[in-house]
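Excluded from the complex is one protein chain; the other protein chains are retained at their positions.
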Amino acid sequence: MLQRIRKAQLLMDTACEITGRPVNIMEVCGTHTVAIFRNGLKETLPKSMKLLSGPGCPVCVTHQGYIDTVLELADRKDIIVATYGDMVRVPGKNGSLETRKSTGNVKIVLSSEDALQLARDNPAKTVVFVAVGFETTTPASAVAVKTAAAEGIDNFCILSNHKLVVPAMDALLSDEKNMIDAFLCPGHVSVIIGYAAYKEIVDKYKKPCVVAGFEPMQIIEGLAEICRQIIEDRPQAKSIYTAVVTEEGNQTAQKIISECFEATDGYWRGLGKIPKSTLQPKEEFSRFDAYKRFGLKENTDYETTGCRCGQVLCGLIDPPQCPLFASVCQPLTPVGPCMVSSEGACSAWYKYGRREKKHQ
Amino acid sequence: MCLAIPARIIKLEEDRAVVDAMGNQFNARTTLLPDAKLGDLVLVHAGFAISTIDEDEARKTWQLIEEIDNFKDTQNKVSG
Partner (left out) sequence: MNSKDDDKILLAHGGGGQLSNKLIREHLLPRFANKTLNELTDSAKINLDSKSICFTTDSYVVKPLFFPGGDIGKLAVCGTINDLAVSGAKPVAISLALIIEEGLPFDTLDKILDSIAETAARCNVAIVTGDTKTVESGAADQIFINTAGIGVRIEGVELGFDKIKTGDKILLNGSIGDHGMTIMSLRQDIGFKSQLQSDCAALSDLTCKLISETKGIKFMRDPTRGGLAAALNEIAQQTSFDIRINETDILINSSVQAAADALGIDVLNIANEGKFVAILSPEIADECVKICRSHPLGEHAGIIGEVLKTDDAPVVDITTKIGGRRIVQMPYGRELPRIC
């Protein structure tokens, strides 16, 4: 293993010589961010490599308006809000789902199936499922909507903020200020969309896109492969997570997503509006769309003063460069989602980042 | 995103399965894997099996995990 790491380090050093500066690789997956920190991977990487945390944490990129909409729904006595645990502590204008848990209107679920069951068990209330996540999680919501339609479970709907990864990658690279040399692509999103999905990014921007899993050696090998491509100047869409990621992905899942959802322009915290990047239920499923059912309108403009989650998400700054980091904004008193989400770059830095030591 | 665990299908009725991960049993839907069979090793995320796991390829990854587990010498770790 040590040999493999040394080999990877050498490749990184060589790639750095070619670019003339540290190689900037953006990992577009919150789970990668966490895995890198949990394993102390940055310690094993040479200075020739710089890892940027991208907008791959679905909670972090959820704009403030959506969170406040969820909280408004949770305050209604005729609604049960069903949510994955990830969203529970995200702060809105007025508290969070956690502060509302004692009312009994907020239920944590492990799957969309559980949310559907809540609807079956509580016919007098409407269950709103907080449908966030990237393509790995979207099929679960699609199946729930289709099941609700088939079984006539009318007291069920979803508030969708499902996002698409590739449009975000495109938006990042289309910004002239970007310093991204390559993408380390998300392992499980790629299970669904296939690594061929990144070909359009490679073709347009000539940057390597490599899919890796979440074990530390997978990540190191993924970074090494990127450096190999840089050295040989042959950017490619490739996967080293061969156990589960194929070129075309899970086509059954892709079909179910496209049967249920359509891509619309959507707001990403810090990145603003990205065309065709957010999924909403199609017209035929509109009665399961909480936005349509409750006539909800969202404020997409405001951001919390001083919070630089947006710049962190674009890899323009590291969390410690945000003036609120570790002072006003901490895990117990988070200001932005990057701190509250366990996958958020700020949370990962705070929890796992080593402080500078004088020795060692 | 996102957390997914490897687990073996130990019960399967249409698209509703029970999967086993080191003795822990969870419900999972195989709606996204119409070809899934009893005994398959699958990747489960948010209550859904999203992929079968190629055990040969996985063995290579697990081999690496075992290597790490056996690797106790942390003296030579060098950061750049």
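A few points about this structure:
The letters A and B name the chains in turn, as written, and every chain counts its residues from 1.
Following the convention adopted for this analysis, a contact is a pair of C-beta atoms (placed from the backbone, for glycine too) under 8 Å apart; a residue touches a chain by one contact, two chains touch by 3 or more.
Since the model is a prediction, treat every value here as computed from it, not as a measurement.
Checked against the full complex, the one of A:57, A:164 or A:335 touching the unshown chain is A:57.
The omitted chain makes contact with subunit A at the following residues, 1, 5, 30-31, 37-44, 57-59, 84-86, 88-89, 107-110, 114, 133, 137, 216-217, 331-332, 341-343, 350-355, 357-358.
The chain not shown here touches subunit B at positions 1-3, 5, 21-26, 44-46, 68-69, 71-72, 74, 76-77.
One rule holds in what follows: only the chains that are shown with their structure count from here on.
The residues of subunit B lying in touch with subunit A in their complex are 1-4, 27, 29, 31-34, 43, 45-48, 50-55, 57-58, 60-61, 64-65, 67-68, 71, 73, 76-80.
Residues 1-2, 9, 12-13, 29-31, 42-49, 56-58, 84, 110-114, 133-134, 136-137, 139-140, 143, 186, 188-189, 191-192, 213, 215-218, 242-245, 250, 252-253, 256, 343 of subunit A touch subunit B in their complex.
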